[in-house]
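For this view, one protein chain was removed and the others were kept in their places.
Entry: chain A
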Amino acid sequence: MPAMTQLDLIRNFSIVAHIDHGKSTLADRLIQLTGTVAARDMKAQLLDSMDIERERGITIKANTVRIEYPARDGKTYILNLIDTPGHVDFAYEVSRSMRAVEGSLLVVDASQGVEAQTLANVYQAIDAGHEIVPVLNKIDLPAAEPDRVKEQIEDVIGIDASQAIPISAKSGLGIPDVLEAIVTRLPAPTGTRDAPLKAMLVDSWYDSYLGVVVMIRVMDGVIRKGDRIKMMQTGAVYGIDKLAVLKPQMVDIPELGPGEIGVFTASIKQVRDTRVGDTITHEKKGCAEALPGFKPAQPVVFCGLFPVDANDFENLRDAIEKLALNDASFSSEMETSAALGFGFRCGFLGLLHLEVIRDRLEREYDLDLITTAPSVVFKLHMRDGEVRDLHNPADMPDLTYVDHIEEPRIKATIMVPDEYLGDVLKLCQDRRGIQMDLTYAGSRAMVVYDLPLAEVVFDFYDRLKSVTKGYASFDYQMMGYREDFLVKMSILVNDEPVDALSTMVHRDRAEARGRAMVEKLKELIPRHMFKIPIQAAIGARVIARETLSAMRKDVTAKCYGGDVTRKKKLLEKQKAGKKKMRQFGKVEIPQQAFISALKMDE
């Protein structure tokens, strides 16, 4: 392998697509056709390495693969594909990945057309100054309408689609044309080999054998094994132990020059010590200015995680510490709940991030967890002038000390086919949204809303997806804090407050939310041998009430000598299930109730 690569023989690109439009299949084909991975090592969706990614069809961590492609001009090119996370929770990570490459393939299903998330990501690509090559996938399906879809790409996204490449990633049709287009239509990277080292930290992860692995894109200069490098944000200095490219497995390389993408290890202990978007340079003779656009990770959604079995607390602590090593954007601190015992208050980039972390804790560390209501950070302006952050509604102080409460607002951009516009407007209105803009592009509407983040963290995505049958795209940015009439709503089960179900709500919406919550809990709590009042209250005032009637009949009619063994097993299984529930006074609440109660069906 040559030690250096000429800039004009490099192409760096990403693939932008809606879920199910064939992004991963196309990536697999590109890898396969160039012989990067031997046929026997191929497994579907090579780049999505976490189980959760494969199952959900989403990408959480950025991944990369270096492909060597002998082009029709007789030269062999290095193609670096960065597979980016596609979810708004990871918008910042996406923006950094986009800055690391010069072009994008826009994959659109030739029968479905432009959809949902495609837009948010394609605008990120346009923002990053990418050249974009449209690719029409699933062209061999009878329902394919390439001309209509090309027109749509031009109308909605506003890029030229006349040269769109028709392919079928599934059958392999058109893949050579895609490879050729990457070489001929995407620009080569630029950079100066003799300049001081300037590289962007694109992503990092923890590998149990290698420690922290850092993915970089070199902008200027050259990085070599053994170099002393400096992270410009943290000021930390490290020595490069290993330098490699991903094919997608690691292959050592002596140096990486301008335009190249690769990974290194440097005895970094925690992923926390690496910041996505940071600039890496040499310790000595470093570059003068860092790359623009760095932002520290800022958790915006908080919730409590508690072990179902109190004896698992130490295991949960270990698991959270290990996971935190690999995820710098997730924060945690110990919390005690009267109802749930010891646990952690954790901060996340968004709801998907929350679910992913919870899933990983449960699966990879075999823990059963109770998740409390997701909440945002409210700002409490106290009468004495102090401003406090409220991460947990349970910590809400007495209102006599509070002058007013502010909540975070977001600017939400939603693109939706006009037949669903009415439903989207209603949803945003129901969530206390203020309309800021409404425009049309073709048959698609773009609405911009000012929304309270607290209203979005509940189940806004789920609702949006369901009212638009998945045809809406959603993106948001934080807009700062604003005062509103917010109150803490408590839930009482059998007259005992359940602190884990406390939420901050707008006063005008408290009755509706309280009623929905108690109705839902009535469904979720199993009948007991006594009747159970379920109430929602603001302070001492009950605003909604339901009564769960007593269980009247639960007995095995026939039980003789032959039934003892089976019956005992059954009761013991039920007993084990009972132990997984949480005891509030005399009432047992299944953990699923905590999660389900907070997802409102309207």
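Here is the rule we use: a residue touches a chain if its C-beta (ideal position, glycine included) is under 8 Å from a C-beta of that chain, and two chains touch if they have at least 3 such contacts; residues count from 1.
The criterion applied here is as follows: contacts and distances are computed from a predicted model.
For the omitted chain of this complex, the UniProt record lists the protein as "Heme chaperone HemW", which is one of "Heme chaperone HemW", "Beta sliding clamp", "2Fe-2S iron-sulfur cluster binding domain-containing protein" or "Lipid II isoglutaminyl synthase (glutamine-hydrolyzing) subunit MurT". Screening A:A143, A:A288, A:A540 or A:V555 against the full complex identifies A:V555 as the residue touching the chain left out. Take chain A: the residues that touch the chain left off the picture are 528-530, 551-562, 564-565, 567-568, 571-572, 574-575, 578, 586.
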